[in-house]
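Dumping the structure here so I can ask a few things about it.
Of the protein chains in this complex, one is absent; all others appear in place.
== subunit A ==
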């Protein structure tokens, strides 16, 4: 997790999407995925993923918070006193999360009712603090934003995949659309296990299994 801070000094006038920068976005999607490899942000992966729609909102919110907090902390990285840096990060993240919550309350009240508890918990989502501590404190703003975007996308696709299977087998729907009914299998029993957090653990386990078979990643 701390390897990124040791990046080589940046060459002047680097392309906006140079190879090195692409790595920030692409790495967290698979090889350095926050959930499946770094095992961060598991709590929210379990809690919100019973349906696709709230999961989507959660994914977008976390990604926004990640990008913005990475940007802000990176901009302030030279003036943040190192002894209070954690609390400064926390304050920035908490402010951003509160903003997300307020915006949802104003413009997507139904989502706010459903998600407000979980939105508040983005503050404690280890991915956010983890990226700030490991990356934003030691890198330039633009790179930090890319890193936030990458981690956010890595988090998003995992929880969306989990939500897809949980909603499909737990409620027989995808994005609220009754799939099994549409293909004439409306008497198919749904699996109650899938709507409980246990289902999320199982789906997550399968994803990690498949991913590690492909990448050959081994815990040390």
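To be clear about the criterion, a residue touches a chain if its C-beta (ideal position, glycine included) is under 8 Å from a C-beta of that chain, and two chains touch if they have at least 3 such contacts; residues count from 1.
Here, contacts and distances are computed from a predicted model.
Hidden from the displayed complex is a chain whose UniProt protein name, among "ABC transporter permease", "Na(+)-translocating NADH-quinone reductase subunit C", "Response regulator transcription factor" or "Carbon-monoxide dehydrogenase medium subunit", is "Na(+)-translocating NADH-quinone reductase subunit C".
The missing chain, though absent from the display, is touched by one residue of A:99, A:182 or A:198; that residue is A:99. One chain of the complex is left out; on subunit A, the residues touching it are 50, 79-84, 87-88, 91-92, 95, 98-99, 102-103, 105-107, 109-110, 112-113, 170-171, 190, 192, 195-196.
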